[in-house]
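Missing here is one protein chain; the remaining ones are kept as they sit in the complex.
Take a look at subunit A:
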Amino acid sequence: MGELAGEKHAAYILKVEKKKDNLEAVIMEHLRINGAYWGLTTLDILGKLEAVDQETVISWIMSCQHSSGGFGGNEGHDPHLLYTLSAIQILALFNKIETLDIDKVSSYIASLQNEDGSFSGDIWGEIDTRFSYVAICSLALIKRLDKINVENAVKYIVSCKNLDGGFGCTPGAESHAGQIFCCIGALAITGSLHYVDKDLLGWWLCERQTKSGGLNGRPEKLPDVCYSWWVLSSLIIIDRVHWIDKEKLVKFILDCQDTENGGISDRPDDAVDVFHTYFGVAGLSLLEYPGLKAIDPAYALPVDVINRIFLH
């Protein structure tokens, strides 16, 4: 089996961070703050977070905050829950959550909860369980879960539970590993996992492992490294991860590395990107690959960061 080229991946991330003018960077400008979260968390898992200038990052993040309290994907962009979570997560990594005006951010997030408990991503009203996760995770990290109606939020998520045990974007939507992670994560954070049929969902999830050892996101689809996070973290949260072949998955992730130039791709020999680099490394951390910091499967941040927040 190959090895994790940790140094190369750290160098790749730092390189991407600096390149702001090529096509790839420009086309991703609208979600740069997500990219920052993926990159920085990967560096922390690899034990290389000090390579980044904390102050520069934090001041740029704060510049992405909108007058409403929410954060945009980049400076001058409209606010949305997706970017707000990344902002909070990055500040948590640096142990600088106190930089935030907690009341302002939490009010923004809470204002997006609807009567049925669901969350809109922003003022334009798109509803999706991804946003339920984002809202719950964000508020939990800044210790303001009390600002929303948790019972209704849980009720809405449970209404998106399907007959195969999985979860979709909205009630009746097909089960998808990404949505499942969001729902399971949100239910975990709110102590509501008793609503989950762990055996039924666990079997659906473990059957995501294909012959190559990689995981797909739903039946009859191709494996992709990002599912090493979404499927894996869900399995860990419900304690069914022993139902997959962990070694085969490790091998699949390692095979998706570009060991020359750094970075990890969705499938072996495809082009690399920061997104898949993060999910590959985070997946390996969940699989207890040696030398990596442990990552928390529900909050998607290193365990020591979570312990620092909740065990004091």
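The rule is short, and it goes like this: contacts are C-beta pairs under 8 Å (C-beta built on N, C-alpha and C of every residue); 3 or more make two chains touch, one makes a residue touch a chain; residues count from 1.
Rule of thumb we're sticking to: contacts and distances are computed from a predicted model.
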{"item": "Per UniProt, the name of the complex member that is left out, chosen from \"Aspartoacylase\", \"Geranylgeranyl transferase type-2 subunit alpha\", \"DNA replication licensing factor MCM6\" or \"Sterol regulatory element-binding protein cleavage-activating protein\"", "value": "\"Geranylgeranyl transferase type-2 subunit alpha\""}
{"item": "Residue of A:Lys221, A:Lys251 or A:Arg267 in touch with the missing chain, whole complex considered", "value": "A:Lys221"}
{"item": "Selected from A:Ala10, A:Met28, A:Ile237 or A:Cys256 as touching the chain missing from the view", "value": "A:Ile237"}
{"item": "Identified contact with the non-displayed chain, of A:Asn162, A:Ser228 or A:Gln257", "value": "A:Asn162"}
{"item": "Positions on subunit A contacted by the hidden chain, ascending", "value": "124-126, 128, 140, 145, 162-164, 168-170, 172-176, 188-195, 200, 202-204, 206-207, 209, 213, 218-221, 236-239, 241-245, 248, 285-286, 288, 294, 296-299, 303, 306-307, 310-312"}
